[in-house]
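Below you will find the structure I want to go over with you.
Yeah, one chain of the complex is gone here, protein chain that is, but the others are all in their spots.
Labels for the chains are A and B, by order of writing; each one numbers its residues from 1.
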Amino acid sequence: MIEIRNLVKTFGRRVVLRGVNLTIQEGEFVTLMGANGAGKTTLMHIVANLSKPTAGDVFINGFRLADAASQLRRYIGLVSHKTLLYDDLTAAQNLRFYARMYDVPQAEERIETVLRQVGLWGRQHDPVRTYSRGMQQRLAIARAILHNPPILLLDEPDTGLDQHASDMLGKLLHAVGVSQRTILMTTHNLERGLSLGNRVVILAKGKIAYDARREAVSVDELRQQYYRYVTAN
Amino acid sequence: MATQTAVSEQKETTTGGFDWGLALTVVSGVLMLAALFMALVWAPDAANLKAPAERAAQRIFYFHVPSAWIGFLAFIVAAGASVMYLVTRRQKWDIWALSSVEIGVAFFAMVMLSGPIWAKPTWNVWWTWDPRLTISTISWLLYIGYMMLRGAVDNPDRQARFAAVYAIIAAMSIPINWMAIRWWRTIHPAVVLPGNNSAAQGGFGMTGSIATTLIFCVVAFTVFYAALMYHRIKLENLKRRVDTLRQKILYR
Partner (left out) sequence: MNCASSTTAMLPQTELNVAESVEDTAPPAQATAVPPGGIAAYARKVLAIVGKDVAAEIRTKEMISAMVVFSLLIILIFNFAFDLRAENLNTVAPGVLWVSIAFAGMLGLSRSFILELDRGVLDGLLLTPVDRSAIYFGKMLGNVLFIGVVEVIILPVFVILFNQSASALPLLVGVVVLGTIGFASVGTLFSAMAVHTRAREVLLPIMLFPVVIPVMLSAVRLTSGILDRLPFEDVSHWLVLLIAFDAIFIAASFMLFEYVVEE
């Protein structure tokens, strides 16, 4: 469970988040939407403990992130805009390195499992720089779930993917066991956001502007809401 | 943003009662004029120095030594403020550190200029690789590096953090540098801490009115430093407030 309370983040004199409150229950899949620069990535980075909030708190399973950050990071996986992979190393070397950093038990078996899940088993001894963008993104997802985190943060996992690859995203996320994890995902694609998640949230002007369950909203309605908040910015 | 404007507005209102800025400016102005009079007119010639040029040049030291003192003081203040910034994350301390380094760099520039002017008639060279000269040069370069680092980082939070880290390391390196360079070689006259340094040349006995003048100059320079700090901090506060207001207009 993720609890975000009164989160404020300023970059110098620019305020990005002005008091965000959001609670994500265990097993929920929340899609976060908003204009570019609305603070989606900033929010993700704060939950992932890559960035410190100016004010406010994040609780992971009831524990304050600021108090036990280096232990709580174990329960979080992040897929970011960037791959977070070393281009010069092979897929296997990358995952082996991260497995050691996360203390993954039976690392070799686990690496094989996740590589099979994302369909890269067989290519594991090729350097990452030889991979296509889509393959790199799949490896990035494998990296994020390597340590089996109960919480998964997906920051625009569909950027840079071609139509086919991003259509595969849903299947892929399903394959890596999305249904058992608590998920926060950002995307610019309204249809995909609505079809993957079971709750939709819009971030505008540094606050949660809209919050609805999937059952309660149609794509057209969401689009209307989205443009209302995004263009009002 | 809210906390920050609150800080700078608070600053505005607290100055309402007694104008520290004006008081510091006037006092330091009077003290500096008095210091100038004492150094150039009131203090007698150093008895053991024979050549007229040497006697005239000796008076440089009334400003040279206090400048070096302010240079080092400014860097100690900057390091202290940097530690405070990393602990509290309050912009105030970042502004203190930044202001202090800038003033310190200016005073060290004076040390670097006045040193050779004194050294030429006394040692007959503009420059020697004497420890005090060398350490002043290194400190000066260290803090020019500080300002370059600030200039090369766009994100204001990161700029403040990096600058603080650098200022702390730089301040720690000065005593170690000082030791290393002293062991390396030494011919500077030990004026402040007379030692058994036989290699020192151009030294002179410091008694009576010479000592009084030097002490007075150090005090005057310290007040001058405080006045400069006050105005530099105020200026930076105003500058950051302008930035905040501009951001408010742009991002509304």
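Note that in this section a contact is a pair of C-beta atoms (placed from the backbone, for glycine too) under 8 Å apart; a residue touches a chain by one contact, two chains touch by 3 or more.
Keep in mind the model is a prediction, meaning the values are calculated, not measured.
When you scan A:Ile24, A:Ala38 or A:Leu78 for touch with the missing chain, the hit is A:Leu78.
Per the touch definition above, the residue from A:Asn6, A:Asn21, A:Gln106 or A:Ser132 contacting the chain not shown is A:Gln106.
By the touch criterion stated above, the residues of chain A touching the omitted chain are 26-27, 45, 48-52, 60-64, 67-76, 78, 80-89, 93, 96-108, 127, 143, 147-148, 150, 180-182. For chain B, the list of residues touching the undisplayed chain reads 86, 138, 141-142, 145, 148-149, 152-154, 158, 161-162, 164-166, 168-170, 172-173, 176-177, 179-181, 183-184.
Following the convention adopted for this analysis, only the chains that are shown with their structure count from here on.
Here the spacing of chain A and chain B, counted between their Cα centres, is 50 Å.
Considering their complex, residues 10-15 of chain A touch chain B.
Partner chain A is touched in their complex by these residues of chain B: 1, 4, 155-157, 240, 243-244, 247, 251.
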